[in-house]
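Yeah, one chain of the complex is gone here, protein chain that is, but the others are all in their spots.
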Amino acid sequence: MATKKKGGPAKISGKSSGKLPGKLKVAVCGASGYTGAELLRILHKHPKVEVTAVTSERSAGRSPADLYPQLHAYSGLTYEPLDRKKLVKKADLFFLALPHAASQEAVSFFHSKGKKVVDLSADFRLKDPAVYEKWYKTPHTALKSLGTAVYGLPELYRKEIKKATLVANPGCYPTASILGIAPALKAGAVETMGIVVDAKSGTSGAGRKADQALSYCEVNEGFKAYGVGVHRHTPEIEQELSAIADTPLRVDFTPHLLPVDRGILSTMYLRIAPGHGNTDISELYARAYEGEPFVKVLPPGEFPNIKDVRGTNRCLIGFKVNERTGTLIVVSVIDNLVKGASGQAVQNMNLMMGFRETTSLEDLALCP
Amino acid sequence: MATKKKGGPAKISGKSSGKLPGKLKVAVCGASGYTGAELLRILHKHPKVEVTAVTSERSAGRSPADLYPQLHAYSGLTYEPLDRKKLVKKADLFFLALPHAASQEAVSFFHSKGKKVVDLSADFRLKDPAVYEKWYKTPHTALKSLGTAVYGLPELYRKEIKKATLVANPGCYPTASILGIAPALKAGAVETMGIVVDAKSGTSGAGRKADQALSYCEVNEGFKAYGVGVHRHTPEIEQELSAIADTPLRVDFTPHLLPVDRGILSTMYLRIAPGHGNTDISELYARAYEGEPFVKVLPPGEFPNIKDVRGTNRCLIGFKVNERTGTLIVVSVIDNLVKGASGQAVQNMNLMMGFRETTSLEDLALCP
Amino acid sequence: MATKKKGGPAKISGKSSGKLPGKLKVAVCGASGYTGAELLRILHKHPKVEVTAVTSERSAGRSPADLYPQLHAYSGLTYEPLDRKKLVKKADLFFLALPHAASQEAVSFFHSKGKKVVDLSADFRLKDPAVYEKWYKTPHTALKSLGTAVYGLPELYRKEIKKATLVANPGCYPTASILGIAPALKAGAVETMGIVVDAKSGTSGAGRKADQALSYCEVNEGFKAYGVGVHRHTPEIEQELSAIADTPLRVDFTPHLLPVDRGILSTMYLRIAPGHGNTDISELYARAYEGEPFVKVLPPGEFPNIKDVRGTNRCLIGFKVNERTGTLIVVSVIDNLVKGASGQAVQNMNLMMGFRETTSLEDLALCP
Partner (left out) sequence: MATKKKGGPAKISGKSSGKLPGKLKVAVCGASGYTGAELLRILHKHPKVEVTAVTSERSAGRSPADLYPQLHAYSGLTYEPLDRKKLVKKADLFFLALPHAASQEAVSFFHSKGKKVVDLSADFRLKDPAVYEKWYKTPHTALKSLGTAVYGLPELYRKEIKKATLVANPGCYPTASILGIAPALKAGAVETMGIVVDAKSGTSGAGRKADQALSYCEVNEGFKAYGVGVHRHTPEIEQELSAIADTPLRVDFTPHLLPVDRGILSTMYLRIAPGHGNTDISELYARAYEGEPFVKVLPPGEFPNIKDVRGTNRCLIGFKVNERTGTLIVVSVIDNLVKGASGQAVQNMNLMMGFRETTSLEDLALCP
């Protein structure tokens, strides 16, 4: 690339080559999919981080820039197979964006070697291995690591994340949904029964693959529900909401596939608890997220668009108290690849490492 | 146009010019918007109908073919202002696709002159003028016609429509939602409390107009809720569901704007009534819609895509009994401009005139 | 399906079951892709045709309605493997939508048995087997059939098609491009050197398959050129334009991939021939396509949109004489799956069988 020879910004060429003194060395395992690519995009802006290794079985020997022209700055980096012993020496913090189940072993290996780990799979999100096995149809065999894992939703567990060595990065739907429900539920303003989470996600949430059902002509101008009543993010949402409510609860969670690249919008229906008809929901939510750098509560009756947060780590929340029905309707939006995955992973890394929490996550969204 | 001079199909050129003996003469009032254009598209295929007049204040003097290249077959027809006295002589059946409130006067005029009317506005859908005034912020002044109007959902009121002289064509969201809920509610299989209707519509539902909020760059790659808790289709859904349940009920209805041209998908959450845990929902829905030419119930666990029905008058319904939560989740899809508006209007006309109900509504959807 | 039991239109259920007396029996070989599905969609409307067999190796045993919910009317028909001896008894006319090269054998078999054939592959479009071999990298081994094949562009070869037993249905890009260039070239109004064809196609042109490069997130919000200088439609365009000009000529043909489902727009640059600066191009094109049912020439300075013809067999042509540069710029649009494939195939069948040419091809496009 011509830009490499001279005149290119030092930062770009330096990012992918030698090890810079004073920077945190990080590896991204499973870096050929959309989530991994998004991690690389965000880390490119991070002044305190150097990506020293990327893995991909299928694309070993190629560069991120070969797979994604957008990642041209990483032309000096080469995918390698996930050889744990080799990798463990190359980095101090590991991001894992591996398929579910595959993550268990790798995470516990790096973790046992004293490395910090942010796992973007579902393997360490569910505290109860029996629940994991029930929904993921495979036993959990890394119970020791599981016991120390912290659920990486900073708005709920910032203190724990700061001290964590293993963070289970939340799912995209749970992030949007839990942030939308938590304040009302915590305050007891809504009932724990009859919670409905009707969620819609952009197509990048399905990952990068050759799949006829995900081909352009099938998705474009279409819209459908999927995984109705059986989606694996259900127990994750229930676990966190149950913890907040301090009582076991269940939710109806229905995901839908949107014909857009990015974005999740979650529409939630909560029954106002007796005696809370006059609760000031606006005040309640504002207070809950006061000082939060990435969560914004909109004025009553205003609702967010997924386009408002595209490419950013932000979560916008709108709400309406429907007095006719006694329902609190909450709508939250995030970018499924950022706050719903890689951006939140970087936020967690920032917390774990004592970096400023918003580092490399401050850019504004494209408009349009 | 070259095709008009010779060789063009007789049907095309004949449709828009002289009056053909033996054909029903119909006028389309408010024919310059998407709903009116869709009526013209469908009526073009109708062997027993001749469109003799189209009205538009803004586009008077121009032809439907000028506004829509797709309507090239109507180049011989010219929009005229809505002069009721002139129009009343031109047709035997009137479709009105006028803005709400504007429809009241025109409908009652044509109706009083013994003409058949299918009104696509909301003006004659709500039986109770007080409810109309509350939601539409204007009094109802055509009470006589209102008293005779039949709600034009053939799956519920086929018998009445056949005898009707004034049919109030249902709204797009109500059509999808009522068809999805009716069988379970009628059978008493679900409760009348806590009904949630989370609906998503393509952008054509907003009509054809110059509006920055509807411009391509604002809608594309976006998704948002709107009219939360206050959308005017709410009382229409409630009226019909209350009638079915034989008790007043309320619903939480939340519409969303999809970045597609056409299609409505409605996701509905219904609480299984005590004692109905074992009801065979599949059987119940199949029986309810047996013989219906435009409604299809999918096998349990299968869910429809709006793309499956684009350009057609069909309604597809999928469902899932979520035993973990005691909820019946129903998903229905229609094309908002066809079964949600103009196609259903033609279906109603067919019923009113004794034509075969499916006439000009039998084409298959484009795939893709 | 409930609609089958009673009340459904006879035509729908009849189409896919028993053999109707007096109807032409047709088979569609390779009916699981978009082109085959589009054939089924169009033939569903055809009053003189009965589809008696559909083939697909991959989907044998399933129904078109299983693969495409849009084709619900074909639930009674089952894909079978392409067993030529079995098939030859089932139909009188064969549409073949097979991959290139695979078509040669099947076409010549059915053809040799006295069946009429419309081949939608490229195998019988190029008259010169050497040119075929050069561009398709495989020899042509069905020379006898090739010798009798007629290039199925009715606007150029209507007379020959009427008498043909084997029609080679044109490619999508060639259809749009040849129709746009033919009148000017034939009249000698433009030079044969320096012809540029810059064409853009919707994604359905790539067929239905699992291919990462065609996945939604790769195509959406994107646009790119492909096959620059090497696309196989080049020799087809050159063959027909050379025949029109009566001299060998070459073109620069560049296809691009549009993020839409359907449509081809071809922008063509032709150098005005000396002495033709004052030629009335409008008159020339109007005369060339006078009486053509599917081609429309727009007034000077007006240009068509692919959306105007979606789902129809029409070709719209706009043009501009750029006096500053001495260039005639022509823009033509078609639906790549209709006039660019299956619609034109039905048009050819209509001509071959003596049916009215426009039968089942008269519907108006959806707007929007």
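First chain written, first letter: the chains are A, B and C, and each begins at residue 1.
The rule we apply is simple: a residue touches a chain if its C-beta (ideal position, glycine included) is under 8 Å from a C-beta of that chain, and two chains touch if they have at least 3 such contacts.
Not measured: the values here are computed from a predicted model.
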| item | value |
| --- | --- |
| Contact partner of the left-out chain, one of A:Lys23, A:Lys45 or A:Lys162 | A:Lys45 |
| Touching the absent chain when the full complex is considered, from A:Ser112, A:Thr148 or A:Thr358 | A:Thr358 |
| Identified contact with the non-displayed chain, of A:Glu80, A:Asp123 or A:Glu221 | A:Glu221 |
| Contacting the left-out chain in the complete assembly, out of C:Ser121, C:Ser145 or C:Thr327 | C:Thr327 |
| Contact set of subunit A toward the excluded chain (per top definition) | 1-3, 5-9, 11-12, 34, 37-38, 40-41, 44-45, 68-73, 204, 221, 261-262, 286, 289-297, 304-305, 307-308, 310-311, 316, 356-358, 362-368 |
| In subunit C, positions touching the absent partner | 194, 196, 198, 200, 217-218, 220-226, 228-229, 250-252, 254, 256, 258-263, 265, 267, 269, 271, 301, 303-307, 310, 318, 320-322, 324-325, 327, 329, 331, 368 |
| Positions on subunit B where the hidden chain makes contact | 34, 203-204, 208-212, 214-221, 259-261 |
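Everything below uses one rule, namely that only the chains that are shown with their structure count from here on.
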| item | value |
| --- | --- |
| Where subunit A and subunit C are represented by their mean Cα positions, the distance between them in whole Å | 46 |
| Intercentroid distance (Cα basis), subunit C paired with subunit B, Å | 35 |
| Rounded Å distance, subunit A centre to subunit B centre (Cα mean) | 40 |
| Sequence positions of subunit B contacting 2 or more other chains | 221, 261-262, 304-305, 307, 310, 368 |
